[in-house]
Every structure is written in C-alpha cells, then in structure tokens.
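Notes for the one structure printed next.
Rather than the whole complex, this shows some of its chains in their spots.
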C-alpha cells in the first residue's frame, strides 16, 4: 500500500466505508456572487458541517488553511485544473481545459487528494485529447508523490445534450478508471439501475456530484438513491453551501452517506 | 508564514495596514511618448514621492536598480507579463497575452513582488484560458521561491464594453483569488457599495488601479472612496507620474492611503 | 500557512490544543523481543488506543499502511533517521548517526510528519556536527515539500551522564528550534519548573517522551506534570505498547493530554 492509497483511505469513514465531501471550488471557473458571503466565512461553515473532505481551489486553501490544520478536520482536496462550465460562456468563448497545479505542488500546499476533470464531448476533439493526456500524466505523478487523484468524469462538452446519459457516463467513468483515477466523481444518472451499472464498470470508488441547486427533497432523494446504488459517497457543493442552513444540510447529507441503508 | 507572506507584508504600512504603489510599467506595452522625459529621471521622481512600492518592467528595474538599493526605498514590483492594452492596437493586431519572466527570475532581479494580468473577455477564449493557466502556474512557483503574486484582474477584453461593471469585476477578482493571487489589483467600480462587495468576495488584499489620467479632483475622490470601501491601497501610474508634480501627487495619494479615514 | 503547518496542525486536538502520539519505531535500532508479539498485531492495538499519531519506521508503515488508511486514523509519523541507543551497543561499536529517508520520500509513503534525532554529546564531535547538518537540511526540504519535522532533542551522547540535566536539555531544545524544528520531542526533566523554562525557550510545541518502561504511577505522574508545565503533548512508546493493556493505557494517557488540567 502506497502513500496514495493511505491518503485515499483517509477520505473514507471506516464504518460506512463511504465519504461525504463538500465542493467549494466554484469560484475558480463559475460566478460565485457576492451575495454568497465572504469566502472564509462560508468555508468555516462548510468545515463546521463536518464533511470528510472539502474540494477547493489553491487560493482558497492558502487563505483558509487554518480551518484544516487540526486533528479531525476535513481533508483538503485541491481542484487542480480549470475549464469553462457555464453554457453562455462556452458559446461566447469556446471550451477550454488547463491545468493549474501539479500533484507535487498540491501536496506542498497540504492537500490530501486532487480532483481533475475528464469532460467528454467538447466541440474540438483536441481539447478532449489534451484533457486525457493531462489526467493520465497527473495520475503518474500523483502516484509517485503519494497523492490520490479523483477524476470528475462528465458529459459537459457541447456535443452532449443529455448530460446524464447513462451509456455515455459509463463510457466517461470507464475511461477515467482506465487512465488511472483513484476515485471517480460523476453525475447521478437519476436511476439506481443505470448508476449501479456505471459503478460496476470500474474498480475504484465512485462518488456522485450534486450539480446546480435542486429542490431539497430532490437532493435528498438523489443522495439516498446514489448511495443505495453503490456510490461510495457524495461530492456536493451548491446544494450544501448555497442553502439557508449549510451546516445542517451538510450534517443531513453526511448522515445519509454514513447511515444504514 | 512563508517568504511569500513576509515579502507581501513588506509592501504594507504597519500602522495603516495599507499600501501605496506607483505603477511605471507602461512602457512595456503602452506608448510612453518622449515628452514624458528620460525614464530614470522620472523613476527618480517616483521614488522621491515615497510610495511603498513601484511597479515596473524588467528593463527599467535593471537600469534603475540603484534607486531601490537603500534602506527605506520602495519595494520593486516586477511586471511579469505582457499584453495589448490600447484599443487601436487590439483592433489592428488582436488580443495577446505572454509571460515575460518567471517568479524565480523576478526574485533574481531583486523584486519584492510580481504583478500579472488576468484579463476577462478577450475575443478568443483560448487567450483567456492561457492567461488563467499562466497565472495559476506562476502562483505555484511564486510560493515555492518566496515571492508574492499580485494579480491585476480587469475587464479589458474586447467582449466587455463596460470596463467597470461591478458584477464582472467581482467575477474576475474572485477568480484571481481562487487561482492563487496573494493580492489583487483591480478597477475602482466608481461606487463604494459595489467595491466593498468585491473586496468582501476575496480573502486577500485588494488595491485599486488608477487607469488613464483623470481630473485631479476625480482622482483624489476615487482614491478616498476606494480606501473607504475597504481597499488595502492604490496602484496608480499615469495619475502620478504624468502630472505636473509627480512627487507632490505621490505624497498626497500616500497620505490618503495611510491617513485616518 | 503552508502544507507543513497544515499537516503539523492535524496532529493536534482543536479543543485541547495538544497531541498524544504513540511511538513504535523501536525496532529500527533497539531490540524488540519476539515476546512483544507480532508487529502488526501490536500496531493494530496501538491504533485501537486512538492516539493522534503513531511514530514508526518505514518498513512498519509499509506493512501496516491499511491501519492508517481511514478517516480518523492516527497520523503516521515516520522515523527518518537511525542511531545507536543502547549503552552496551555504544560501548561496543561507538555512536553513529545516519539518515534513512528524506522528507520527500516520507511524504510519498503517506507520512503526515517525520521525526529526526538531535543527540547532544556523542564522543566524536563530528558525529554531532553531521547530525546538526542533516537536521538543518531536512528542515529545508520538509518545508519545501510540505511536511513538518519533529526533532527529538536528547542528551543520549556518552559525554552526558545525567540524561535529564535541565540546562543541557534546554540547550538541545533551543538548538533544535533554531535549526528549524516544527515541534520538539524531548525528555521530561522530572520537574515542572525546569520543564517550563525549556518550553519557554522555544517558539514551537514541545512534546515529552516516555523512555524506558516505568512504574505505572510514575508514568502517569510524569505525563500529568509535563502537560501541566506547558508541554503540548506526549510521545510515549514502551510505556504504552509494552504494558499489559496497551489500548487502555493509550486511552488513559490521551485523556490526560486532552483533559482539563
């Protein structure tokens, strides 16, 4: 067992075998409005919600490092790349993919894992090919330095109109696994049956993402169904921190993840 | 606390907690007419004006290094990248972004900080994506070698017609922060309320820029209002050195920055 | 705040501000008799005792990595150097000091911190000078890669007959601090007054070591007195794992460390 595997394991609860991670990396490439509040105030609430990990950008980790510097604090998971996510922005400026930092640099910042996108279906095939190369190479470096790589496999490319198409998501997740992902973050298909097929298609843990804000009941149901389908956890962002009670929401979702099914 | 943080702190007055920096990097990408005078004569006046730092290009720092080589001299802040700023030039030749020097190279030249652009809205999305990547990677290297990175977040891309749009500036500043800026240089929105929202959106110091020459009263008012809104300082260029009395203007602005509000 | 500081913080309880670490690195340079039991069985008990960290050698971490690979597991702290500790062995073969692995290698193995000796008073001054150099250089690399260095400052050199001489221990701890230790492991002097003086002589956390097996009451008293004198924790080995009930002993000592004084 290597440092990579030790650090991956530290994201997962030993009893449930699952992990609840709050994503707060949106400011790297999405508009986080001023109304969302001061970033460190919000980060403090996220940490108070006691997730197993927090996904965030390098600047946020630097400024908020003290929130992770105690026994029992969530594991800081660094967003290591950048892409265009908003549809309007893509229409204006096209689809792009860039790496922000290497596994070695993430480790030096105190990260316990990194997360990188694998986005199927951008208009330009070269964009996807570059994405594949960057993920594959980062996986090699991550293993050499002892850091796990979570690959966020999605259908966000403009060639895909159905962002939750089970067959295409299975394709994306399988590719992420084959390239060297230590864990996969992907969409919940909306259906336990197809979700289980995706999970069974790879031999690493799968965590589902939350995406844009949904109705509370829908979010809870999706969380339960994903875990019921075999997901090893959730990585939820706006459905945690952009709710009236981020601390309570976080604890509720964590209870779903770690509770009896 | 790292070398990066030590050097960042040395730009800020311990009593006011703020910084006044004179920008004199215009010659790297703007036309500075011969009438502006000999560069080292002007640089000497800028230093005589006793700012906390001077932003300048690598050639200017080499030629004028003696002006920074004494106890109490302003901190030399190196412009580390290059872009097209003038509208006519952009129309003729397009929008481009290039890195001139690395943090390590800036440190070897005696710099106490570097400044890089993050320009939202160029016509080509690839230009912006490259800008993001260069800033993110420079941030990593800057921290490794112990140098702070000031990111100048602007709406200078031709897609933006309102260069002071508060919502778009907030987006730009938040992205600069998330990518790893140690401090941010940006436009004053013209309104203390929206300026404060921008400042509250990031967890690093924000300094406002001066831009093109304005009427003396307007410049003073903008300086006061920005600081009143929570800006940790000013980085003013032409409104200092391209005035009839650069030394006096510098001292007046510094007094605003460091004075009681 | 750097990765080094984030990882150092993760050893300390946020409420008590202190840390209880079990040392199990004895097999690297002391005789651990077969009667002590299978190494992984004992390591499992040590982990069950719920310390904040476990100090161990590289081979033990590799073989027992699964015990550290879950949320809430103790932080693995790697012993990075080797020396002769037993008096009889020193008399036979002299005093020697060698480095086993670098901070970068420790990080790749999954370590959250490393521990190195600074042993005052070996017969050969060159041995000590080499020890100083290795600790100083490792401190630099540790900070570059984001790992904290705990320096174990002792009087184990044969020139020192009183291994708990307060003045000499203060000298050793101060030197460890000056060379760049992020935390210090040292002897409890046996007296709260002198212990407090040592702790006040450095600006990093001090944890006291347990040493050879003692009577249960003496061990408990030394633990309480050290914490009362300002120690930020304990790093106890044989007085934990070489007792009839390692799990219970560990919990009792942890309660002392984290309890109200």
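Note that the chains are named A, B and C in the order they appear, and that numbering of residues resets to 1 at the start of each chain.
The working rule: contacts are C-beta pairs under 8 Å (C-beta built on N, C-alpha and C of every residue); 3 or more make two chains touch, one makes a residue touch a chain.
Nothing here was measured: the structure is a model prediction, and the numbers come from that model.
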Homomeric assembly size (copies in this file), of which only 3 appear in place: 5
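As a working rule, only the chains that are shown with their structure count from here on.
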Remotest chain, chain C as reference, centres from CA atoms: B
As a quick test, compute the distance in whole Å between the mean CA positions of chain A and chain C. 36
Please tell me the distance, in whole Å, between the geometric centres of chain B and chain C computed from their C-alpha atoms. 47
Would you pick out the residues of chain C that each touch at least 2 other chains? 1-2, 144
In their shared complex, chain A is touched by residues of chain C numbered 1-14, 19, 52, 62, 65-66, 68-73, 75-76, 104, 107-111, 144-146
Quick one: which bits of chain B touch chain A in the complex? Just the residue numbers, please. 124-126, 128-130, 132-133, 136-137, 139-140, 143-144, 159, 167, 170-171, 174-181, 197-198, 200-204
Complex interface listing, chain A residues touching chain B: 25, 27-29, 31-34, 37-40, 57-60, 62-64, 82, 84, 92-102, 105, 108-109
